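I'd like to ask some things about the structure below.
Only one protein chain is missing; all other protein chains are in place.
Each chain carries a letter (A and B) given by its place in the written order, and its residues are counted from 1.
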């Protein structure tokens, strides 16, 4: 689970740095946005669960991974911008991984399945929500593409497999795969949730 | 007190859903905004007080009420838009109810009267503040109509009655009534706090 967390942290740090650079922030602003994207969701989750002091304060690994990812992305930004596809994959992987870290934390506290999925979704999505809010944009997750919904579906399938006594680690990997693959399909085919609004203004 | 909480949750969920639909969010964005409006103020309060894990994680009722209210509002949106007046009443009722739930929590922790009123105001208003911030608007509560001020007045009257040894439940009902009625009067007669700015730029 620790490698999972590092991979997710790295991926969200790169994604946060990219967004901050598009907004032309200075290096310090980029660093903060990178941190917020990486640890925002997990921090909000831990605060709501009462797991304080929040974990990354004690764990130098998280901070070092974010620092290294941010500096790397700033230095090799042009190179990485050509790697848009692999970035997209990492971001989705991060979403899947963090969702299941959150679900696991909810299960450790014996919450109901629905609440565990909500905590997972919060862990995966709210770093980005806080980032977009700080950057004065309506969070992407509210506006376009099926994003958070994939967390919910991945979580639901996991609990279904869990109820069917499928091996826990296998179920988690299937859940993560669903989130990653569904995101790829959604973006590839430009899908969105059914439009409820008959006419746009 | 439990019915009070359910009524308030229902009312804020309907209000949050309406605002999100005006912003043309997809169904998932609507759901998040509805949640944030309903539980944002109470969650912030509980986090600041150290009442974690926050209550709605353990209480399926809250989540179910929000889900049902949101889906109902989306389905019957047109019908409900004709019921603007009753919505407005529910929103005010929610404001009054949540304010007094917050005041009660502050009193349980033996805070001073002023702090209890501040906690009540936070419980009543900050769900809307977080909602508006996520939707990239200056929170309504900062911009127009006497809103949070009514919470403070309702709370102040309650503590006055409390000091005069009036029955607690009666005092709470009077406090809630003041918040609801004052809001109606303010909107009906289009009142606002005295303008401090002589000329606008």
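The rule is short, and it goes like this: a residue touches a chain if its C-beta (ideal position, glycine included) is under 8 Å from a C-beta of that chain, and two chains touch if they have at least 3 such contacts.
Computed from a predicted model, the values in this text were never measured in an experiment.
From the set B:27, B:115 or B:173, the residue in touch with the chain omitted from the display is B:115, counting the whole complex.
Residues of chain A that touch the chain left out of the display are 21, 23-29, 32-33, 43, 47, 50, 52-54, 57-58, 60, 63, 74, 133-136.
The chain not shown here touches chain B at positions 47-50, 52, 109, 111-112, 114-115, 118-119, 129, 133, 136-139, 141-143, 146-149, 192-197, 200.
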